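All protein chains of the complex are present and in place, except for one that has been dropped.
Chain lettering (A and B) follows the sequence in which the chains are written, and residue indices restart at 1 in each chain.
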Amino acid sequence: MAKHRAELLVNLVIALALPAAALTAWALGESFYVSLVSRVAILALAGVGLNLALGYGGMVSFGHAAFFGLGAYAAGIFAFHAFDGTPVISWPIQIMGAASMPVGWLAAIVVAGLAALAIGAISLRTSGVYFIMITLAFAQMLYYLAVSIPTYGGADGLILYLRSGFPGLDSSDDLTFFALCYALLMLAIFITWRIAGSRFGMALRGASRNEERLAAVGISPYPIKLVAFCISAMITAVAGALFAELVGFVSPTLMAWKMSGEILIFVILGGVGRLYAPIIGAAIFILLETLIGGITDRWQFVLGLVLLGVVLFARGGVMGALTGRARHV
Amino acid sequence: MSAALIIEQVLNGFQLGVMLFLMAAGLTLAFGVMGLINLAHGSLYMTGAFVCAWVANATGSFWTGLALGLLASAAAGAIIEILVMRRLYDRDHLDQVLATFSLILIFAEGAHWLFGSRPLYLNIPDLLDGAIALPGGGGYPVYRLAVIGVGLVVAIGLFLLITRTRLGMRIRAGESDREMIGALGVNIRTLYTLVFALGAMLAGLAGVLVGASQSVQVGMGEPVLILAFVVIVIGGIGSIKGALVASVLVGLVDTLGRAFAPSLLALALPVQAAASVGASVASILIYLLMAVVLAFRPQGLFPTHG
Partner (left out) sequence: MHFTKRLIGLMTGSVLLAGMAASAAQAQDDPVKIGMITTLSGGGSSLGIDIRDGFMLAVNANDGKLGGKDVDVLIEDDSRRPDKANQIADKFIQRDEVDILTGIVWSNLALAVVPKAVRDGVFYVSPNAGPSELAGRMCHENYFNVAYQNDNQHEAMGEGFNAEGFESAFLLAPNYPAGRDAIAGFKRFYEGEIAGEIFTQLGQQDYAAEIAAIRASDADSVFIFLPGGMGIAFVKQYDQAQLGLPLRGPGFSFSQDVLPAMGEAALGARNAAQWSPDLDNPANQEFVAAFEQAYGRLPSVYASQAYDAAHLIGSALEQASPDDADAFRAALEEADFDSVRGDFEFGSNHHPIQDFYLREVVEVDGVYTNRIDRKVFDDHQDAYVDECSM
């Protein structure tokens, strides 16, 4: 029970650390650091998405960058057409572009959900190391498509001239934008928590541990995993849509395999299957990148050593070190 | 579209396939024997190419470079097996993915450090320079034929090693039952180091062969690594035979797709659009191939127990 309370405390600290950091930076007039904290929140959100598949469903997806990128493109394309005054699609029904964040998020969710359904349907027929490599290969396929198809800029990417609006709020204000990202992050964590505690969540964990036993009680693991995979992809896609609004730019590199690796790192660094872990993971990653990157061009070397050290000697990630081994995985 | 062109493109596809086999063999061995997924395999490929290029420039001899390149990649393989991989065998694949991902970063920046940021010079040996005539006109580079030859020799060598030697017997035993082989008194640590170093050396060999006709630069291992993944997934992870068949299949599909997709599309589309769309289609053909294979055979063409 003490362990449980420790985790609650750590979670609370993590949850409050982000707004505290953002407000401090804002009070000091350092708008760069406000957007840096927004970046952490967004990447953490991508990690929360992956964590649902990975931490609760045992699906090691090495292709979540595809959903991150698809989400970014979905939001970007809607904003692009709004600026252009042209429809996104004109057949079978006409859908006009819209420079509105909720529309972008919805588009991201729909597109990523459909993509995850297709990718998941094939990939989930396999398991273990096959699943890792197949998700990687599918993401790579989407990356090459994004690079080579000229309509939305290809490798050059797509510029969003203005940040899309949010009804009733000034989304171009850095602090307001952070608040939006943070709210979505907390919402996603809440959703994950609800799923984990539901009958569906129990079945999902059962599927990740012992498929045969689950099948024996009359539950087929495949549809459960597929649904979880799709929800996971949708959350990561919303992160992608926010990322597009943050940087004002979408490009295929968001789908590159290194991005998939980084989203995995956020989760593992924090602690697989822990609700709040992706926030710690993303924060540490961004901190390392910013700090070491300011000191040496060889920052990737140092980053590699740090990550290797974490895997070899600090199993369970930071959360594991703070509160003991995870209960799920 | 002449017969000579088709023959030439088939040879090209075969050569790419053989190259992929050298990469895939090490990956699939590491998985089959140790249950290890190694993302850093591309870094070993790069190691072979860099050391060979560096030595060849210093000594003026490609062959010395080749020998030391193979040695260096085998040594690098043995070292990372002892320092890192050994701790990962009983971990889940997730830890292996992250650890070997870290190794990629370390190797890439390490190579920058040691060899500088400009691509290195490495050319094919004079002995293999030149082209031979193909039936139906046109010439084919001797070097590419030599690469096909080397790949086939390695493939045969591997089969003999695994089916006919004591080491091979242990590898097969290790694949089917890890505890049993320990009980038989085989030093399993040495066996694993050897297997990993062997895979690393094959990757280094691929790096040298490819480096001589492509470019020796940081990051050269990453695209080929992903192709090799596609290969072993199609072939069935852990199966050497599967790796060989799938390598050739992927090599042929990729090359013939690039060669003929645009002109096939040109029958239906304007030439300009066909060139562009054809290139896009060609770039995803092997992934589609993989999807189709897995839809019917989720464990690949030659499933193993893994």
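We adopt the following convention: a residue touches a chain if its C-beta (ideal position, glycine included) is under 8 Å from a C-beta of that chain, and two chains touch if they have at least 3 such contacts.
Please read these numbers as outputs of a predicted model, since none were measured by experiment.
The omitted chain makes contact with just one of the residues B:236, B:262 or B:300: B:262.
Of the options A:17, A:122 or A:159, the residue whose C-beta touches the omitted chain is A:159. Shown as candidates are B:124, B:158 or B:188; the residue that touches the absent chain is B:124. Summarising the interface, chain B meets the missing chain with residues 1-2, 4-5, 8-9, 12-13, 15-16, 108-109, 112, 117-124, 129-131, 138-139, 141, 143-144, 210, 212-220, 223-224, 255-256, 258-259, 262, 275-276, 278-280, 282-283.
Along chain A, the points of touch with the absent chain fall at residues 30-33, 35-36, 39, 144, 147-148, 150, 153-157, 159, 161, 243, 247-249, 251, 253-254, 290, 293-294, 297-300.
The criterion applied here is as follows: only the chains that are shown with their structure count from here on.
We define each chain's centre as the mean of its Cα atoms; on that basis chain A and chain B are separated by 32 Å. Residues of chain A touching chain B in their complex: 54, 60, 62, 122-123, 125-126, 128-130, 132-134, 136-138, 140-141, 144-145, 148-150, 257, 261, 264-265, 268, 272, 298, 300-301, 303-305, 307-308, 310-312, 315. Every residue of chain B that touches chain A in the complex is listed here, in rising order: 31, 37, 84, 87-88, 93-95, 97-99, 101-106, 108-110, 112-113, 222, 226, 229-230, 232-233, 237, 276, 279-280, 283-284, 287-288, 290-291, 294-295, 298-300, 306.
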